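Just passing along the structure, written as structure tokens.
Removed from the display is one protein chain of the complex; every other protein chain stays in position.
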């Protein structure tokens, strides 16, 4: 029978993992490169983003992110949904998330909406919870074009 | 004045109900029929999905789901947002969720985006929290078509 403290710790861990993923995705939208880097563990990790590539340490991933996303015409939304989080022993956890990604190319007006799934693993260390594995698989890709000039409403 | 244990239990129940709904919606996206079934109580339930139909037990609902969704060209996203959960006495709870549903027909390239609301009731039993009532009401239906061949970016 888990103690009150252990049960509380489990809830706090789940909350911290949710916020870690939210921090990562919000940092992707705001192109905050150092914040993205800090969401991943500094040692060996595994990122598999399908056709975008696979990465075994965070600096290589962040370098590609910068090259692809940090351009003024790239406007991205990364919205997470439906987290299912499982805590394991030894300060490890895993989760499945649904992802809604939406990209607007501000030069051409072209849009691309991706729906898919993240399968993640997390580890708790001196820096708190960090991502040690992230596999992204897409369900659907839909392309379009904004009808007119974006307004600012 | 609620005890620490009762307050902790309430937070755990809210967390379990959120994950139940997420499990259900993720299983709908991945067409995991047995996982969908296990989200609903095995006895009398009430599902009202408007024009899709009403159901008083889970097997009838799952049978229709299989017929409608388990086809290779049907690509679905069910993303939940904005949960408001209320715990009642006797192991019962209710919730309101906003839903973003997006369907791509991979044969025709036609898309359909639905926005709406789920009004749910849950009961806690030997199988943990399960859905005993789910009423879905739509706000908006928007149809479209993907511009071109899906790419895999």
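Order of writing sets the chain letters: A and B. Residues in each chain are counted from 1.
What we mean here is this: a residue touches a chain if its C-beta (ideal position, glycine included) is under 8 Å from a C-beta of that chain, and two chains touch if they have at least 3 such contacts.
Since the model is a prediction, treat every value here as computed from it, not as a measurement.
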Task: chain A residues that touch the omitted chain in the full complex - done: 4-5, 8, 11-12, 15, 19, 21-23, 25-26, 29-30, 75-81, 100, 102, 104, 111, 144, 146-148, 150-153
TODO: Pick out the residues on chain B that sit against the missing chain.
DONE: 4, 7-8, 11, 14, 50-52, 79, 81-85, 96, 98, 100, 110, 112-115, 117, 138-145
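The rule is short, and it goes like this: only the chains that are shown with their structure count from here on.
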Open item on the list: On a C-alpha centroid basis, what's the spacing between chain A and chain B, in Å?
Closed with: 23
